[in-house]
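With one protein chain withheld, the remaining protein chains of the complex are depicted in position.
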Amino acid sequence: MPPGQRPGGITRVRTRRSVGEQAIKGLLAAAAVLSVLTTTGIVVTLVVESVPFFEIVAIGDFFFGTDWAPLAGGEQQSFGVVPLIWSTLYLTGVGLLVAIPVGLGVGVYLAEYASPRVRRTLKPIVETLAGIPTIVFGYFALTFFTPEILKGFLGLEVSVFNGLSAGIILGILVLPTIASVSEDAMSAVPQSLREGAFGLGAAKWQVVVRVVFPAALSGIVAALVLGASRAIGETVVILVAAGNNPNLTFDLTTAHQTMAAFIANTARSDVAAGSIAFATIFVVGLTLFVLTFAVNIVAIRFVRRYRQVYD
Amino acid sequence: MAVAETDIARKVVQRASSGERSRDLLFRSSLMLCLFIAVIFLGVLLVDVAADGVGFLSLEFLTSFPSRIDPQSSGIQSALLGTLYLMGLCALFIVPIGVASAVYLEEYADNERWYNRLIEVNIQNLASVPSVVYGILGLAFIVRGPIDIFGLGVGQPTLLAGALTLGLLVLPVVIIVSREAIRAVPPSIREGSLALGATQWQTIWKQVLPGALPGVATGVILALSRAIGETAPLILVGAAAFQRFNPTLDGQFSALPIQIFNNVGEPAGVFRDLAAATIIVLLVILLLMNSAAIMLRNRYEQKW
Partner (left out) sequence: MKLHRHTAVLVACSALAFGVTACGGDDDETAGGTTESADTQNLSGSIRIDGSSTVQPVAEAASELFQETAPNVQITVGGAGTGDGFERFCRGEIVIADASRAIEADEYEKCKAKDIDPVEVQVGIDGLSVVANNSLEFPDNCISTENLKKLLAPKSKVANYKELGEGFPDQDASFFTPGTESGTYDYFTEAVLETDAEQRTNKVQTSADDNQIVTGITGTEGALGYVGFAFAEENKDKLKILSVDGGDGCIEPKIETIADGTYAPLSRPLFMYPTTKTAAQPEVKAFINFILENNQKVNESAGYVPLTDELKATATQNLESATPVEAPAAE
């Protein structure tokens, strides 16, 4: 099928019925446009509040500075956002390193190996993980995972607040989304494809990896996108498990602070409204927004090209 | 599709001999390991929570108001009602809008047009915005106007404002997952319907959407699961943390996650146990909420 074309996009003669069709199309489009309105609202709010910030802090200092201490006083106050950006990408990366294999693993198992009854019971159970409030995950990381598993069982030398614990638990948090959505995608692959492959003598794992996976690619990518987005925007788990200190380091045994965690923490703190310190909330929010926007554009373009090969 | 099938066939024909069995087993085992990990974590989390909180669960707990003076008699009635209202309103919002957007993007929009691609990127991007920012957005535009909902006094947070803010937060999830569900419906279904003389909308309404229903249900489940546990947007919109009377649609409200968050930050251990009990209630509500969607999903699922 040529790219960009959808079945049903056939041109028609204008009749009374088709005017009704146009109206429906308009309504549906309006719903979709809501997303653009939301983005506009977010951008406007963030930009308006960020302007006074950049009147005081040089853009270069902000984007390239490596010391983030906007709420400290005097000499210690510094506005370099690099540690936040780094920790955001780093911890999200750790989280996805856990969530993607395990999440996809669960999804594949439920879609391809589990009997329908098992699937019907286990899928909602996995989805329940997605509903547990994030603060539970955070405290689980702080009071159980770090002392018992990382320090106790694995004997690692980590401090109480560390990026490793936060990253792994972040992965567990995101896992159900990846599992559930990829499972849906794989279940939707027509049986005929599998049967054809089996008929040609393929082993089960080959069918899964070489047939089902590529056919369900679009849905699997959507699962990964949702998972990654969730991870990058997560605040509470990071705040509780990884502490409050920005640290520009590869060292996962110490505290880290991500952009989202910083925003959530500062927005509900005692910082004076209207001050430059308060404005950092919006500035970091804007930075995160732009960052994810850029990543998404690249990702969509990449996926589109890849998808064309398989469509 | 035909091209893909022969392509795949070619790749798959290279098979080894009995080494296949063991590789199959290995693959299957590693998948089971993944499932095991997920379930174990869930189990440990739940046991951890249940152990602390189960002592507080009772009818009194559900029907009393929060108490600071006498934590032992503290209850969650106002917050419980708040959460129920919020979830109801939120679902009413995200299901039609989410599905409508997904239908538009999959069935009507020409993907080569820049504005449609903009919408697509937008939605994907909105899924990664931290919930706090949605709170700020809700406060600025929904509670304080210019979209001051129902003009009930500027700056007064209402259940509707809270529900809409949460709805905006989770809408991208519904849209993205519903799109995939719609996309998974085989083109032959659509073509058959059109060939029989149905309009595009009739095809969508009668053939595509029912086929996509299980996937849409998954999206709604994941969305509501997220929404029910969110604290930050509600706090920023102005929800109360402590309210000893029941919420009305046009007045102050509280919600279970806020109670949990509050109690977890208290020094006295009894509050932490209260929080644990509240979490259990929250999860039960979530399960009940999701069970409707799960039943729909199970009933309408089909193998193409």
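A and B label the chains in the order they appear, each numbered from 1.
Basically, contacts are C-beta pairs under 8 Å (C-beta built on N, C-alpha and C of every residue); 3 or more make two chains touch, one makes a residue touch a chain.
Since the structure is predicted, the reported quantities are computational estimates derived from the model, not experimental observations.
*Asks:* Give the residue, chosen from A:Gly41, A:Gly80, A:Gly243 or A:Gly285, that touches the chain omitted from the document.
*Replies:* A:Gly243
*Asks:* Since one chain isn't shown, list which residues of chain B touch it in the complete complex.
*Replies:* Against the missing chain, chain B presents residues 59-60, 62-70, 73, 77, 80-81, 84-85, 88, 144, 154-156, 235-236, 238-246, 251-252, 254, 262, 264-269.
*Asks:* Take the complete complex as the reference. Which residues in chain A touch the chain that isn't displayed?
*Replies:* 69-77, 142-143, 147, 159-161, 239-240, 243-245, 255, 265-275, 277-278
As a convention for this text, only the chains that are shown with their structure count from here on.
*Asks:* Round to the nearest whole Å and give the separation of the Cα centres of chain A and chain B.
*Replies:* Once rounded, the distance between the two centres reads 14 Å.
*Asks:* Which residues of chain A touch chain B once you look at their complex with the stated criterion?
*Replies:* Result: residues 1, 3-4, 6-10, 17-18, 20-21, 24-25, 27-29, 31-36, 38-39, 41-42, 45-46, 101-106, 108-110, 113, 120, 122, 124-137, 139-140, 144, 172, 175-177, 179-181, 184-185, 187-191, 193, 196-197, 200-211, 214-215, 218-219, 222, 225-226, 228-230, 232-236, 259-260, 263-264, 267-268, 281-282, 285, 288-289, 292-293, 296-297, 299-300, 310-311 of chain A touch chain B.
*Asks:* Would you pull the chain B residues touching chain A in the complex into a rising list?
*Replies:* It comes out as residues 4-5, 8-9, 11-13, 15, 20-21, 23-24, 27-28, 30-35, 37-39, 41-42, 44-46, 48-49, 96-97, 100-101, 103-112, 117-133, 135-137, 140-141, 168, 171-173, 175-177, 179-181, 183-187, 190-191, 194, 199-201, 203, 214-215, 218, 221-222, 224-226, 228-229, 231-232, 235-236, 257, 260-261, 264, 279, 282-283, 286-287, 290-291, 294, 298, 301, 303-304.
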